[in-house]
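One protein chain is absent from this view; the other protein chains keep their places.
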Amino acid sequence: MPEHEAEARQGSPAREVGVFLRRRREQIAQRWADEPLFRAVFTVSRDEAVEAGRTVADALAEVATAERVVDPEAAGFTLVREQLARMAASRARAGLGTAQVSREVDALRPPVVDLLVADLADAPAGRLRECESALTVLLGTLRLVVLETALSEGEALIDRQRLQLLEVATPVIKLWDGIVAVPLIGTLDSARSQVVMETLLEAVVDQQARYAILDITGVPTVDSLVAQHLMKTVAAARLMGAECVVSGIRPAIAQTIVHLGLDLGTVVTRASLADALAHALHRLGADIVHASSGGAGSR
Amino acid sequence: MTDEFSRPPVAPVPVLRLGDVLLVTLQGDLHDSTAEQLQQDITERIGSSGATGVVIDISGIEIVDSFLGRVLAEIAAKAGLLAARTVVAGMRPAVAITLVEMGLTLPGLRTALNTEAALHLLGDPARSGSAVPRPGRR
(Lines give C-alpha, C1' and ligand atoms only; values in the text may rest on other atoms or scores of the structure.)
Protein backbone atom coordinates (compact mmCIF):
# COMPACT_ATOMS: atom_id res chain seq x y z
CA MET A 1 0.00 0.00 0.00
CA PRO A 2 1.48 3.39 -0.96
CA GLU A 3 2.38 5.57 1.96
CA HIS A 4 -0.32 8.21 1.51
CA GLU A 5 -2.94 5.50 1.51
CA ALA A 6 -1.66 4.08 4.76
CA GLU A 7 -1.99 7.56 6.17
CA ALA A 8 -5.49 7.86 4.86
CA ARG A 9 -6.52 4.74 6.72
CA GLN A 10 -5.74 6.51 9.94
CA GLY A 11 -6.98 9.88 8.77
CA SER A 12 -10.56 11.12 8.68
CA PRO A 13 -13.12 9.31 6.54
CA ALA A 14 -13.31 12.39 4.31
CA ARG A 15 -9.58 12.26 3.62
CA GLU A 16 -9.77 8.58 2.86
CA VAL A 17 -12.59 9.31 0.41
CA GLY A 18 -10.35 11.96 -1.18
CA VAL A 19 -7.57 9.44 -1.67
CA PHE A 20 -10.05 6.93 -3.04
CA LEU A 21 -11.44 9.43 -5.54
CA ARG A 22 -7.96 10.19 -6.86
CA ARG A 23 -7.06 6.51 -7.06
CA ARG A 24 -10.24 5.57 -8.91
CA ARG A 25 -10.53 8.76 -10.95
CA GLU A 26 -10.38 6.97 -14.29
CA GLN A 27 -12.92 4.23 -13.48
CA ILE A 28 -15.29 6.78 -11.97
CA ALA A 29 -15.07 9.05 -15.01
CA GLN A 30 -15.68 6.09 -17.33
CA ARG A 31 -18.76 4.98 -15.39
CA TRP A 32 -20.14 8.47 -15.11
CA ALA A 33 -19.78 8.97 -18.85
CA ASP A 34 -22.46 6.29 -19.24
CA GLU A 35 -24.88 7.96 -16.83
CA PRO A 36 -27.77 10.04 -18.26
CA LEU A 37 -26.43 13.34 -16.92
CA PHE A 38 -23.17 13.14 -18.84
CA ARG A 39 -24.54 11.22 -21.81
CA ALA A 40 -27.29 13.73 -22.42
CA VAL A 41 -25.03 16.76 -22.14
CA PHE A 42 -22.09 15.45 -24.17
CA THR A 43 -24.06 13.84 -26.95
CA VAL A 44 -21.36 14.11 -29.57
CA SER A 45 -18.29 12.74 -27.95
CA ARG A 46 -17.95 10.18 -25.20
CA ASP A 47 -14.37 11.30 -24.66
CA GLU A 48 -15.65 14.73 -23.75
CA ALA A 49 -18.01 13.15 -21.24
CA VAL A 50 -15.15 11.17 -19.70
CA GLU A 51 -13.01 14.29 -19.52
CA ALA A 52 -15.83 16.15 -17.79
CA GLY A 53 -16.17 13.24 -15.38
CA ARG A 54 -12.47 13.44 -14.54
CA THR A 55 -12.78 17.13 -13.79
CA VAL A 56 -15.71 16.55 -11.45
CA ALA A 57 -13.95 13.64 -9.74
CA ASP A 58 -10.86 15.82 -9.20
CA ALA A 59 -12.98 18.59 -7.72
CA LEU A 60 -14.68 16.16 -5.36
CA ALA A 61 -11.32 14.71 -4.33
CA GLU A 62 -10.05 18.18 -3.50
CA VAL A 63 -13.14 19.02 -1.47
CA ALA A 64 -12.92 15.71 0.41
CA THR A 65 -9.22 16.11 1.16
CA ALA A 66 -9.92 19.57 2.50
CA GLU A 67 -12.53 17.92 4.78
CA ARG A 68 -15.25 20.20 3.52
CA VAL A 69 -17.66 17.57 2.19
CA VAL A 70 -20.67 19.52 3.46
CA ASP A 71 -19.60 22.90 2.15
CA PRO A 72 -21.01 23.95 -1.25
CA GLU A 73 -18.67 26.96 -1.08
CA ALA A 74 -15.55 24.78 -0.85
CA ALA A 75 -12.76 25.90 -3.16
CA GLY A 76 -12.81 22.62 -5.07
CA PHE A 77 -16.29 23.26 -6.34
CA THR A 78 -15.42 26.63 -7.80
CA LEU A 79 -13.27 24.80 -10.34
CA VAL A 80 -16.24 22.91 -11.71
CA ARG A 81 -18.98 25.43 -11.04
CA GLU A 82 -18.93 26.77 -14.57
CA GLN A 83 -18.96 23.31 -16.07
CA LEU A 84 -21.76 22.17 -13.78
CA ALA A 85 -23.68 25.32 -14.66
CA ARG A 86 -23.36 24.45 -18.35
CA MET A 87 -24.57 20.91 -17.68
CA ALA A 88 -27.46 22.04 -15.49
CA ALA A 89 -28.47 24.70 -18.02
CA SER A 90 -28.35 22.17 -20.81
CA ARG A 91 -30.63 19.82 -18.88
CA ALA A 92 -32.99 22.66 -17.99
CA ARG A 93 -33.18 23.66 -21.66
CA ALA A 94 -34.02 20.05 -22.45
CA GLY A 95 -37.11 20.61 -20.33
CA LEU A 96 -36.02 18.77 -17.21
CA GLY A 97 -37.33 19.95 -13.88
CA THR A 98 -35.04 20.44 -10.94
CA ALA A 99 -36.21 17.18 -9.44
CA GLN A 100 -35.12 15.29 -12.55
CA VAL A 101 -31.73 17.00 -12.68
CA SER A 102 -31.39 16.22 -9.00
CA ARG A 103 -32.16 12.56 -9.70
CA GLU A 104 -29.61 12.50 -12.49
CA VAL A 105 -26.92 13.88 -10.19
CA ASP A 106 -28.03 11.36 -7.60
CA ALA A 107 -27.50 8.60 -10.14
CA LEU A 108 -23.77 9.41 -10.08
CA ARG A 109 -23.57 8.06 -6.54
CA PRO A 110 -24.17 4.28 -6.84
CA PRO A 111 -21.26 3.56 -9.23
CA VAL A 112 -18.85 5.40 -6.93
CA VAL A 113 -20.21 3.75 -3.81
CA ASP A 114 -19.77 0.35 -5.46
CA LEU A 115 -16.13 1.12 -6.12
CA LEU A 116 -15.63 2.37 -2.58
CA VAL A 117 -17.19 -0.74 -1.09
CA ALA A 118 -14.97 -2.92 -3.26
CA ASP A 119 -11.86 -0.94 -2.26
CA LEU A 120 -12.62 -1.05 1.44
CA ALA A 121 -13.66 -4.70 1.49
CA ASP A 122 -10.99 -5.38 4.12
CA ALA A 123 -11.62 -2.35 6.28
CA PRO A 124 -13.64 -2.67 9.49
CA ALA A 125 -17.38 -2.36 8.92
CA GLY A 126 -17.56 0.83 10.97
CA ARG A 127 -14.81 2.46 8.92
CA LEU A 128 -16.53 1.52 5.68
CA ARG A 129 -19.78 2.99 6.93
CA GLU A 130 -18.06 6.24 7.91
CA CYS A 131 -16.39 6.54 4.53
CA GLU A 132 -19.59 5.69 2.71
CA SER A 133 -21.41 8.29 4.75
CA ALA A 134 -18.76 10.93 3.96
CA LEU A 135 -19.01 10.06 0.27
CA THR A 136 -22.79 10.26 0.36
CA VAL A 137 -22.71 13.65 2.01
CA LEU A 138 -20.08 14.82 -0.50
CA LEU A 139 -22.23 13.81 -3.46
CA GLY A 140 -25.23 15.39 -1.78
CA THR A 141 -23.25 18.62 -1.64
CA LEU A 142 -22.36 18.20 -5.31
CA ARG A 143 -26.03 17.88 -6.04
CA LEU A 144 -26.59 21.06 -4.06
CA VAL A 145 -23.94 22.86 -6.12
CA VAL A 146 -25.43 21.66 -9.39
CA LEU A 147 -28.90 22.78 -8.38
CA GLU A 148 -27.53 26.07 -7.11
CA THR A 149 -26.04 26.79 -10.49
CA ALA A 150 -29.27 25.73 -12.15
CA LEU A 151 -30.99 28.41 -10.11
CA SER A 152 -29.56 31.15 -12.25
CA GLU A 153 -31.54 29.74 -15.13
CA GLY A 154 -34.61 31.87 -14.75
CA GLU A 155 -36.61 33.71 -12.17
CA ALA A 156 -39.77 31.76 -12.80
CA LEU A 157 -38.13 28.59 -11.51
CA ILE A 158 -36.56 30.05 -8.42
CA ASP A 159 -39.29 29.53 -5.88
CA ARG A 160 -39.78 25.89 -6.68
CA GLN A 161 -36.09 25.21 -6.82
CA ARG A 162 -35.44 27.01 -3.60
CA LEU A 163 -37.64 24.56 -1.79
CA GLN A 164 -35.97 21.65 -3.47
CA LEU A 165 -32.59 23.09 -2.55
CA LEU A 166 -33.68 23.05 1.03
CA GLU A 167 -34.67 19.44 0.75
CA VAL A 168 -31.39 18.59 -0.88
CA ALA A 169 -29.56 20.39 1.90
CA THR A 170 -31.40 18.18 4.36
CA PRO A 171 -29.92 14.74 3.85
CA VAL A 172 -31.57 12.23 6.12
CA ILE A 173 -29.15 9.44 6.91
CA LYS A 174 -30.15 6.08 8.26
CA LEU A 175 -27.60 5.38 10.97
CA TRP A 176 -29.01 2.09 12.14
CA ASP A 177 -32.19 0.09 11.95
CA GLY A 178 -34.70 2.40 13.57
CA ILE A 179 -32.39 5.42 13.82
CA VAL A 180 -32.29 8.29 11.35
CA ALA A 181 -30.32 11.52 11.56
CA VAL A 182 -30.17 14.89 9.86
CA PRO A 183 -26.82 16.66 10.13
CA LEU A 184 -27.71 20.32 9.65
CA ILE A 185 -25.14 22.66 8.20
CA GLY A 186 -25.33 26.40 7.85
CA THR A 187 -27.90 28.95 8.77
CA LEU A 188 -31.36 27.78 9.65
CA ASP A 189 -34.12 30.13 8.71
CA SER A 190 -37.79 29.58 9.17
CA ALA A 191 -38.42 28.10 5.71
CA ARG A 192 -35.52 25.70 6.01
CA SER A 193 -36.54 24.65 9.52
CA GLN A 194 -39.94 23.78 8.08
CA VAL A 195 -38.36 21.62 5.38
CA VAL A 196 -36.11 19.96 7.95
CA MET A 197 -39.11 19.12 10.10
CA GLU A 198 -41.06 17.64 7.21
CA THR A 199 -38.12 15.73 5.79
CA LEU A 200 -37.15 14.23 9.13
CA LEU A 201 -40.69 13.18 9.99
CA GLU A 202 -41.17 11.62 6.54
CA ALA A 203 -37.99 9.63 7.16
CA VAL A 204 -39.33 8.50 10.53
CA VAL A 205 -42.28 6.94 8.71
CA ASP A 206 -40.33 5.57 5.75
CA GLN A 207 -37.72 3.94 7.96
CA GLN A 208 -40.10 3.24 10.84
CA ALA A 209 -37.45 4.91 12.95
CA ARG A 210 -38.04 5.14 16.66
CA TYR A 211 -35.21 7.62 17.03
CA ALA A 212 -34.61 10.73 14.98
CA ILE A 213 -31.45 12.72 15.61
CA LEU A 214 -31.26 16.40 14.71
CA ASP A 215 -27.59 17.29 14.72
CA ILE A 216 -27.02 21.05 14.77
CA THR A 217 -23.24 20.98 15.23
CA GLY A 218 -22.87 22.87 11.95
CA VAL A 219 -25.44 25.52 12.74
CA PRO A 220 -23.77 28.78 13.77
CA THR A 221 -26.73 30.52 15.40
CA VAL A 222 -30.30 29.85 16.33
CA ASP A 223 -32.95 32.50 16.71
CA SER A 224 -36.14 32.09 18.66
CA LEU A 225 -38.20 31.16 15.61
CA VAL A 226 -35.78 28.39 14.69
CA ALA A 227 -35.57 27.16 18.28
CA GLN A 228 -39.35 26.98 18.24
CA HIS A 229 -39.23 24.95 15.03
CA LEU A 230 -36.83 22.52 16.66
CA MET A 231 -39.19 22.11 19.58
CA LYS A 232 -42.13 21.66 17.25
CA THR A 233 -40.21 18.93 15.45
CA VAL A 234 -39.61 17.19 18.75
CA ALA A 235 -43.29 17.46 19.68
CA ALA A 236 -44.48 16.22 16.27
CA ALA A 237 -42.09 13.26 16.39
CA ARG A 238 -43.50 12.37 19.79
CA LEU A 239 -47.04 12.40 18.43
CA MET A 240 -45.90 9.94 15.78
CA GLY A 241 -44.39 7.63 18.38
CA ALA A 242 -40.74 8.50 17.82
CA GLU A 243 -38.21 10.24 20.00
CA CYS A 244 -36.27 13.16 18.61
CA VAL A 245 -32.80 13.79 20.02
CA VAL A 246 -31.08 17.12 19.41
CA SER A 247 -27.30 16.85 19.34
CA GLY A 248 -24.43 19.28 18.93
CA ILE A 249 -25.90 22.33 20.64
CA ARG A 250 -22.90 24.66 20.68
CA PRO A 251 -22.29 26.76 23.80
CA ALA A 252 -23.25 29.94 21.93
CA ILE A 253 -26.57 28.41 20.93
CA ALA A 254 -27.18 27.07 24.42
CA GLN A 255 -26.68 30.60 25.68
CA THR A 256 -29.09 31.99 23.11
CA ILE A 257 -31.67 29.47 24.19
CA VAL A 258 -31.26 30.50 27.80
CA HIS A 259 -31.43 34.18 26.80
CA LEU A 260 -34.62 33.59 24.86
CA GLY A 261 -36.09 32.00 27.93
CA LEU A 262 -36.92 28.82 26.02
CA ASP A 263 -37.38 25.66 28.00
CA LEU A 264 -35.64 22.72 26.40
CA GLY A 265 -36.43 20.67 29.48
CA THR A 266 -38.58 18.17 27.65
CA VAL A 267 -36.14 17.76 24.78
CA VAL A 268 -33.53 15.03 24.88
CA THR A 269 -30.17 16.61 24.05
CA ARG A 270 -26.70 15.15 23.62
CA ALA A 271 -23.34 16.84 23.17
CA SER A 272 -22.48 15.16 19.88
CA LEU A 273 -24.01 13.10 17.13
CA ALA A 274 -22.01 10.13 18.45
CA ASP A 275 -23.48 10.54 21.93
CA ALA A 276 -26.97 10.81 20.45
CA LEU A 277 -26.41 7.63 18.45
CA ALA A 278 -25.12 5.84 21.55
CA HIS A 279 -28.21 7.00 23.46
CA ALA A 280 -30.56 5.75 20.75
CA LEU A 281 -28.71 2.44 20.38
CA HIS A 282 -28.81 1.94 24.12
CA ARG A 283 -32.55 2.55 24.16
CA LEU A 284 -32.92 0.12 21.28
CA GLY A 285 -31.18 -2.45 23.43
CA ALA A 286 -27.93 -2.47 21.44
CA ASP A 287 -25.05 -1.18 23.51
CA ILE A 288 -21.68 -0.31 22.08
CA VAL A 289 -18.98 -2.47 23.60
CA HIS A 290 -15.25 -2.07 23.20
CA ALA A 291 -14.01 -5.42 21.97
CA SER A 292 -10.60 -5.01 23.60
CA SER A 293 -11.81 -4.29 27.11
CA GLY A 294 -14.18 -7.22 26.92
CA GLY A 295 -17.48 -5.67 27.81
CA ALA A 296 -17.16 -2.20 29.25
CA GLY A 297 -19.99 -0.22 27.73
CA SER A 298 -19.30 3.10 26.13
CA ARG A 299 -21.70 4.85 28.38
CA MET B 1 -75.64 -0.43 16.76
CA THR B 2 -78.44 0.48 14.43
CA ASP B 3 -79.16 3.46 12.27
CA GLU B 4 -82.29 4.42 14.06
CA PHE B 5 -81.02 7.94 14.71
CA SER B 6 -82.22 9.21 11.33
CA ARG B 7 -78.64 9.68 10.23
CA PRO B 8 -77.28 8.70 6.87
CA PRO B 9 -75.93 5.17 7.24
CA VAL B 10 -72.52 5.83 8.73
CA ALA B 11 -70.77 2.57 9.47
CA PRO B 12 -69.60 2.31 13.06
CA VAL B 13 -65.91 1.67 13.58
CA PRO B 14 -65.25 -1.98 14.40
CA VAL B 15 -63.50 -2.66 17.70
CA LEU B 16 -61.44 -5.86 17.57
CA ARG B 17 -60.21 -7.74 20.56
CA LEU B 18 -56.67 -9.16 20.64
CA GLY B 19 -56.09 -10.87 23.96
CA ASP B 20 -56.19 -8.14 26.59
CA VAL B 21 -56.09 -5.38 24.01
CA LEU B 22 -58.83 -3.66 22.04
CA LEU B 23 -57.71 -2.70 18.54
CA VAL B 24 -59.42 0.06 16.58
CA THR B 25 -58.40 1.06 13.06
CA LEU B 26 -59.64 4.45 11.90
CA GLN B 27 -59.90 5.16 8.18
CA GLY B 28 -60.77 8.06 5.92
CA ASP B 29 -62.82 11.04 7.02
CA LEU B 30 -64.64 10.45 10.30
CA HIS B 31 -67.99 12.03 11.02
CA ASP B 32 -68.20 13.74 14.37
CA SER B 33 -71.03 11.39 15.31
CA THR B 34 -68.97 8.33 14.37
CA ALA B 35 -66.11 9.55 16.54
CA GLU B 36 -68.42 10.17 19.47
CA GLN B 37 -70.01 6.76 19.01
CA LEU B 38 -66.57 5.19 18.98
CA GLN B 39 -65.67 6.85 22.25
CA GLN B 40 -68.77 5.37 23.83
CA ASP B 41 -68.23 1.92 22.27
CA ILE B 42 -64.67 1.65 23.48
CA THR B 43 -65.53 2.63 27.03
CA GLU B 44 -68.32 0.06 27.09
CA ARG B 45 -66.10 -2.65 25.62
CA ILE B 46 -63.40 -2.03 28.22
CA GLY B 47 -66.01 -2.34 30.92
CA SER B 48 -67.47 -5.55 29.56
CA SER B 49 -64.23 -7.25 28.47
CA GLY B 50 -61.80 -6.17 31.16
CA ALA B 51 -59.30 -5.19 28.48
CA THR B 52 -56.11 -3.64 29.86
CA GLY B 53 -55.05 -1.84 26.70
CA VAL B 54 -56.49 0.06 23.74
CA VAL B 55 -54.64 0.61 20.46
CA ILE B 56 -56.07 3.19 18.06
CA ASP B 57 -54.43 2.99 14.66
CA ILE B 58 -54.85 6.35 12.91
CA SER B 59 -52.44 5.75 10.02
CA GLY B 60 -55.44 5.92 7.67
CA ILE B 61 -56.53 9.32 8.99
CA GLU B 62 -55.67 12.43 6.97
CA ILE B 63 -57.07 15.05 9.36
CA VAL B 64 -57.10 15.30 13.12
CA ASP B 65 -58.77 18.53 14.17
CA SER B 66 -59.34 19.67 17.74
CA PHE B 67 -62.59 17.72 17.87
CA LEU B 68 -61.02 14.38 16.98
CA GLY B 69 -58.02 15.29 19.13
CA ARG B 70 -60.37 15.77 22.05
CA VAL B 71 -62.10 12.44 21.32
CA LEU B 72 -58.73 10.62 21.34
CA ALA B 73 -57.68 12.35 24.57
CA GLU B 74 -61.01 11.51 26.21
CA ILE B 75 -60.86 7.88 25.14
CA ALA B 76 -57.42 7.68 26.78
CA ALA B 77 -58.65 9.44 29.92
CA LYS B 78 -61.75 7.27 30.30
CA ALA B 79 -59.81 4.10 29.55
CA GLY B 80 -57.34 5.20 32.21
CA LEU B 81 -60.14 5.42 34.75
CA LEU B 82 -60.96 1.81 33.87
CA ALA B 83 -57.30 0.84 34.36
CA ALA B 84 -56.64 0.40 30.64
CA ARG B 85 -53.80 2.13 28.81
CA THR B 86 -54.35 3.70 25.41
CA VAL B 87 -51.82 4.02 22.60
CA VAL B 88 -52.44 6.05 19.45
CA ALA B 89 -50.43 4.53 16.62
CA GLY B 90 -49.31 5.60 13.17
CA MET B 91 -50.05 9.32 13.12
CA ARG B 92 -48.98 10.78 9.78
CA PRO B 93 -46.29 13.48 9.70
CA ALA B 94 -48.61 16.10 8.15
CA VAL B 95 -51.18 15.42 10.86
CA ALA B 96 -48.57 15.62 13.63
CA ILE B 97 -47.15 18.89 12.26
CA THR B 98 -50.63 20.38 12.00
CA LEU B 99 -51.55 19.45 15.57
CA VAL B 100 -48.32 20.94 16.88
CA GLU B 101 -48.81 24.14 14.86
CA MET B 102 -52.29 24.42 16.32
CA GLY B 103 -50.81 24.08 19.75
CA LEU B 104 -52.37 20.70 20.43
CA THR B 105 -49.57 18.43 21.59
CA LEU B 106 -51.82 16.00 23.49
CA PRO B 107 -49.30 15.54 26.30
CA GLY B 108 -51.20 12.79 28.08
CA LEU B 109 -51.41 10.55 25.04
CA ARG B 110 -49.15 7.54 24.53
CA THR B 111 -48.05 7.14 20.94
CA ALA B 112 -46.31 4.54 18.79
CA LEU B 113 -45.06 4.34 15.22
CA ASN B 114 -47.37 1.49 14.30
CA THR B 115 -49.73 -1.09 15.75
CA GLU B 116 -46.95 -3.57 16.38
CA ALA B 117 -44.94 -1.05 18.38
CA ALA B 118 -48.11 -0.09 20.25
CA LEU B 119 -48.73 -3.70 21.25
CA HIS B 120 -45.12 -3.96 22.42
CA LEU B 121 -45.60 -0.84 24.48
CA LEU B 122 -48.71 -2.28 26.10
CA GLY B 123 -47.08 -5.65 26.60
CA ASP B 124 -44.42 -4.15 28.81
CA PRO B 125 -45.94 -3.08 32.13
CA ALA B 126 -42.67 -1.47 33.23
CA ARG B 127 -43.21 1.40 30.84
CA SER B 128 -46.14 3.56 31.57
CA GLY B 129 -45.77 7.09 30.30
CA SER B 130 -43.19 7.23 27.56
CA ALA B 131 -44.00 7.81 23.95
CA VAL B 132 -41.33 5.45 22.79
CA PRO B 133 -41.72 1.70 23.08
CA ARG B 134 -38.87 -0.21 24.62
CA PRO B 135 -37.09 -1.68 21.67
CA GLY B 136 -34.70 -4.51 21.16
CA ARG B 137 -37.10 -7.38 21.45
CA ARG B 138 -37.85 -8.01 17.82
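Note that the chains are named A and B in the order they appear, and that numbering of residues resets to 1 at the start of each chain.
We adopt the following convention: a contact is a pair of C-beta atoms (placed from the backbone, for glycine too) under 8 Å apart; a residue touches a chain by one contact, two chains touch by 3 or more.
As a convention for this text, contacts and distances are computed from a predicted model.
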- Message: For the chain not present in this complex, what protein name does its UniProt entry give, out of "Heme exporter protein B", "Anti-sigma regulatory factor", "Cytochrome c oxidase subunit 1" or "Multisubunit sodium/proton antiporter, MrpB subunit"?
- Response: "Anti-sigma regulatory factor"
- Missing-chain contact, candidates B:Val15, B:Ile97 or B:Ala117, resolves to B:Ile97
- Note on the structure: The missing chain sits against chain B at residues 8, 29, 31-33, 62-67, 69-70, 73, 93-95, 97-98, 101-104
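Everything below uses one rule, namely that only the chains that are shown with their structure count from here on.
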- Task: Provide the C-alpha centroid distance between chain A and chain B, rounded to the nearest whole angstrom.
- Result: 37
- Item | For the chain A and chain B complex, residues of the former touching the latter | 178, 197-198, 201-202, 204-205, 208-211, 232, 235-243, 283-286
- Task: Quick one: which bits of chain B touch chain A in the complex? Just the residue numbers, please.
- Result: 89-93, 95-97, 99-101, 105-106, 109, 111-114, 117-118, 131-137
